[in-house]
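One chain of protein is taken out of this complex; the other chains stay put.
Now for subunit A:
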């Protein structure tokens, strides 16, 4: 009676390679920005303004991705912008995840009045338009890295709470949870030992998705100039500047936009890929 369903090692798919690769590249770029950035991202040279990227006629080989209207190097600014974007993604994403997932887990497993309170809070929260809410929060808190992170956490914890609650509810009805309690496990013990590991793949997927969303929110806030100080390079700020001169110098808009797009896409794909990879049950 040999069971054919023995361990199957799943290969790391193309999706994981590509998305993970891009994020890794970005993290290296951000960490090493002071070493590898070809120019000071704030240095202005009005005589070298709107230089096209190297492969276009009339380019200066010193500026790989060209310069903006003030003569600042686009590549260096993207690299430095990545520092802010990734800090926000990691810190805000993790905090949002911790708060939202904890509340969702408790609501979904304990049910009763705790669930009532948390769920109504989520419903009320979701009725606010998120971007306006963020702008409002920044207006109250003032600009700066901490404010951006707080704004994202305050807005987005509901995403985790709702999904994790639903998942914890389904797991909570399974027989193995009842068995754990018959054996004498406490309620909290069961939640951490039995439910949490089953919800973890979902949390991982949501976490990386949230990191992508955090990058977008940060870009939106810097687009409307509500991010950190105005002269620091941010992707959203670069997009806002590039928009005004898109007919003369498309590269100022396009490169940060592509970076932003790839980053958000990679985060969400990374999450899906990791979820599939780590979930022991092929659902």
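The working rule: a residue touches a chain if its C-beta (ideal position, glycine included) is under 8 Å from a C-beta of that chain, and two chains touch if they have at least 3 such contacts; residues count from 1.
Methods note: contacts and distances are computed from a predicted model.
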Worksheet item: What is the missing chain called in its UniProt entry, if the choices are "Monovalent cation/H(+) antiporter subunit G", "ABC-2 family transporter protein", "Peptide/nickel transport system ATP-binding protein" or "Aspartyl/glutamyl-tRNA(Asn/Gln) amidotransferase subunit B"?
Response: "Peptide/nickel transport system ATP-binding protein"
Worksheet item: Who touches the missing chain here, A:198, A:234 or A:263?
Response: A:198
Worksheet entry | Contacting the left-out chain in the complete assembly, out of A:35, A:132 or A:182 | A:182
Discussion item. Residue by residue, what part of subunit A touches the chain that was omitted?
Written reply: 1-3, 5-7, 111-112, 174-176, 178-185, 194, 197-198, 200, 280-282
